[in-house]
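Note that one protein chain of the assembly has been removed; the remaining protein chains are unaltered in position.
Let's turn to subunit A:
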Amino acid sequence: MLDILTRYDILGAFWMTIQLSFWAALGSLALGTILAIMRVSPVAVLQKLGALYVNVARNTPLTLILVFCVLGAFYILQLSLAPASAPLRTQIFLWAIVGLSLYHAAFVCEALRSGVNTVPVGQAEAARAIGLTFTQSLSQVILPQAFRGAIAPLGSVLIALIKNTTVASIIGSQEASAMMKTIVENETGSLLVFFIFALGFVILTLPIGVGFTEMSRRLAVKR
């Protein structure tokens, strides 16, 4: 039974999971930061737009977002993220990253906003009082402290993201859960198969959990 470890490229599948997680983490961090800035900005329209995005994105099932990305955007609207000559695998990979980023950006935004809330309001007032603009006070005073305060919730979002990459198997991404479906189809679904894949995800996420907790302790702004 253990021969499935040698007959299937399970490590390759987890490597795909790692790549998806990495790029989607970067994408969602970038988009989530922009959204958080919108939501704490003094401009009412931006606040509303940010809130609208967050509420729509995090209340839409990830399955739906990913199917929309590939079936809706790529196949029906024929939007392409790569040159037409690129293999289908590349298109699916890119759309999976986009879908995962769009979804998790909402959670990153909320984690960052919780970080912003850890910064005493007096700091923002002091920054404005010494003549910093909104952008300056945000980038020099608020956000650096907000990121440090938001490390723990950001870690939770990252762990959720890594596990959520499994949803990408439904659009044909060849990551860990697609490999598991293949093995279950050929070898029948035994506890061992589930255990192997559960273990794989624990190996990926556990150090991240420990690392982020440690970082949040070390980097927290002492007040």
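Here is the rule we use: a residue touches a chain if its C-beta (ideal position, glycine included) is under 8 Å from a C-beta of that chain, and two chains touch if they have at least 3 such contacts; residues count from 1.
Here, contacts and distances are computed from a predicted model.
Among "Glutamate ABC transporter substrate-binding protein", "CoA transferase subunit A", "NADH-quinone oxidoreductase subunit F" or "Chemotaxis protein CheW", go ahead and choose the protein name stored in UniProt for the chain not displayed.
Of "Glutamate ABC transporter substrate-binding protein", "CoA transferase subunit A", "NADH-quinone oxidoreductase subunit F" or "Chemotaxis protein CheW", the absent chain's UniProt record names it "Glutamate ABC transporter substrate-binding protein".
Can you say which of A:Leu88, A:Ala126, A:Leu206 or A:Leu219 touches the chain missing from this structure?
A:Leu88
Can you work out which residue in A:Ala51, A:Leu94, A:Leu132 or A:Val184 touches the chain that's missing from view?
A:Val184
Of the residues listed, A:Leu71, A:Ala129, A:Ile203 or A:Leu219, which one is in contact with the missing chain?
Result: among the candidates, A:Leu71 touches the missing chain.
What residue numbers in subunit A mark contact with the hidden partner chain?
Residues 63, 67, 70-71, 74-76, 78, 87-88, 92, 169-172, 178-189 of subunit A touch the chain that is not shown.
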